[in-house]
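Partial view: only certain chains, each at its native spot in the assembly.
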C-alpha cells in the first residue's frame, strides 16, 4: 500500500472515472472526484454507457436511486468495462432495505466482475447472507468488524470495504483496518457514496491491486475528513471543507497519517 | 405545540423520512433532514416505494420535477403509507404554473389521504380554486394571509401550510402564524422543499397532530434560517450555514424563539 504515491499518480494521470450513480449525490461525487484530482463523468443512457465505460479508467456503480432503466445501463456499462479491463466498484446503497435493492445488488454481482464492493455493515452483511438491520440506507446496530469484511469478500468474490467508525477492507484473506475519518462524515448525506467514488479514482491508477486501491481510498478520504473537521462548525461547513481538504491532501504526508491495523 | 420537545424526539428516534422529490433539491432535503436529526431516504422505483414507505415514519411527496413514472410512484407510495398509517406531506411545487402540475397535485390530493400540504401562496391558492399568479415555481404578488390557509385547509381536507414572509398553518379552523425566517431563504433554491422535508421529520414523531407538526417544523426551519443569516455573506454562505444551524438548533430555546400569532 502506498497511498501517497498513488494519489500523485491520480493527479498526474487524471483517470476518467465513469459514474452511474444516484440522483442525490451526483454533484457531490463528481466534485469529490475532481477535488482529489481525477476526472468524473456521469452518463447513464443505454446508447452511450458502453462507449463511456470503455474510455474510462474505472467504473462506479451506485444503486442509491435505482430504477429498471438505470439497472440495465449499469449491467451494460459493467459488461463493457469487464471486456475492456476497466475495474468496477459497486456501492449497494440500501441493500437489505428493500427487496429490489438486495436483488439488484446480487444481480450486478452475479453478472459482472466487480473489483471492489464498498458499503456499510448492514448492506455488506445482507449481501453476504447474514442478518442485518438497516433503516433506509443507514446501518443500525453493531459495526461489521474485520470478520464481516473477510467473509463477505470470500462470499462475493471481490474485495470488500465495510465502512464505519473503523473501516475494514479485505480480499478474503488479508484484512486492513482503517481508523481514519471523523464522526461529522455521518452528518452529511452521500459521504459513503463519495468514498466509493474515491475508491474508483484509486482503482483508476491501481486496478491491478484492488485491495490496495480500496484501502488507500479510505485512508485518503478519512484523512480529508479529519482535516475538514478542524474547520467545521457543523454538517454544512464540514461538507464544504471536505472538498477543500481533498484538494489539499498532501501525498507526502498521506501514508504517515494512515491509521492502519 | 411544543417544538422543542418534538425536536428532541426527532433526535432520539431518528424517524425515517421517505422522500420522493425533485432532482433539483434531493441532496439538499436529504442533508436538511439529516442535519435536523432524522434519517432521509430517497427511493422512487415502482418496485420498492411501497416497501420503503411502509417502513418509514413519514412520506414526503414533492412534484418539483415530475414525470409520469414518478407520479405513479408517488401514488403507490402514498397508498402504502395510507394503509400503514404513515403520515404524508405534499409539496405541490409549481401548481398553477403548468396544467400538468396543477392536475397532478389535484390527483394526489384526490387519491391519497394527505396530512399536510406545504406550498407558497400561489400554489395553495391554485389548489384552493382561487386565482393566483406564479412565475415558474415562484409566487408573485400578495402573500396568502391566514384566510388562504384556512380556506385551503377546508377545501383540501388537510392541514395547509402557506409559507412566505409570514407562514400560515391551518387545519380549517385554527390558524397559526409563524413569523420566523429570513429573507435570504428566498435566495437559495429548494428552501421551500427543505421546509417540506422538515415538516416530514416532525410528522414522523407527531403524526397524531399534523397542525402542530407543520407549525413546529416552520418554527424550527425559520429559527435555523435566522441563525444562518447571522453567519452569511450571501446565498452561498447562507446555504451552508443553514445546515449548521439546523444541526445546532437548541430544543430548550426553540419554543421561546417562536414568533407565533
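By written order: A and B. Residues from 1 in each chain.
Keep in mind that, in the parts below, a residue touches a chain if its C-beta (ideal position, glycine included) is under 8 Å from a C-beta of that chain, and two chains touch if they have at least 3 such contacts.
Because the structure is a prediction, the values reported are computed rather than measured.
*Asks:* Quick one: how many copies does the complete complex have, if 2 are shown in place?
*Replies:* So the full homo-oligomer, as given in this file, consists of 3 copies.
Here is the rule we go by: only the chains that are shown with their structure count from here on.
*Asks:* Just send me the rotation angle from a CA overlay of chain A on chain B, rounded to the nearest 5 degrees.
*Replies:* The rotation relating chain A to chain B comes to 120 degrees.
*Asks:* Please report how many Å separate the Cα centroid of chain A from that of chain B, as a whole number.
*Replies:* Using C-alpha averages as centres, the distance is 32 Å.
*Asks:* Which positions of chain B touch chain A when the two form their complex?
*Replies:* 14, 16, 18, 23, 26-27, 30-31, 34-35, 39-48, 51-52, 55-56, 69, 239-248
*Asks:* Residue numbers of chain A touching chain B in their complex, please.
*Replies:* For this pair, the touching residues of chain A are 22-25, 27-28, 64-68, 94, 97-101, 135-138, 187-190, 233-237, 239-240.
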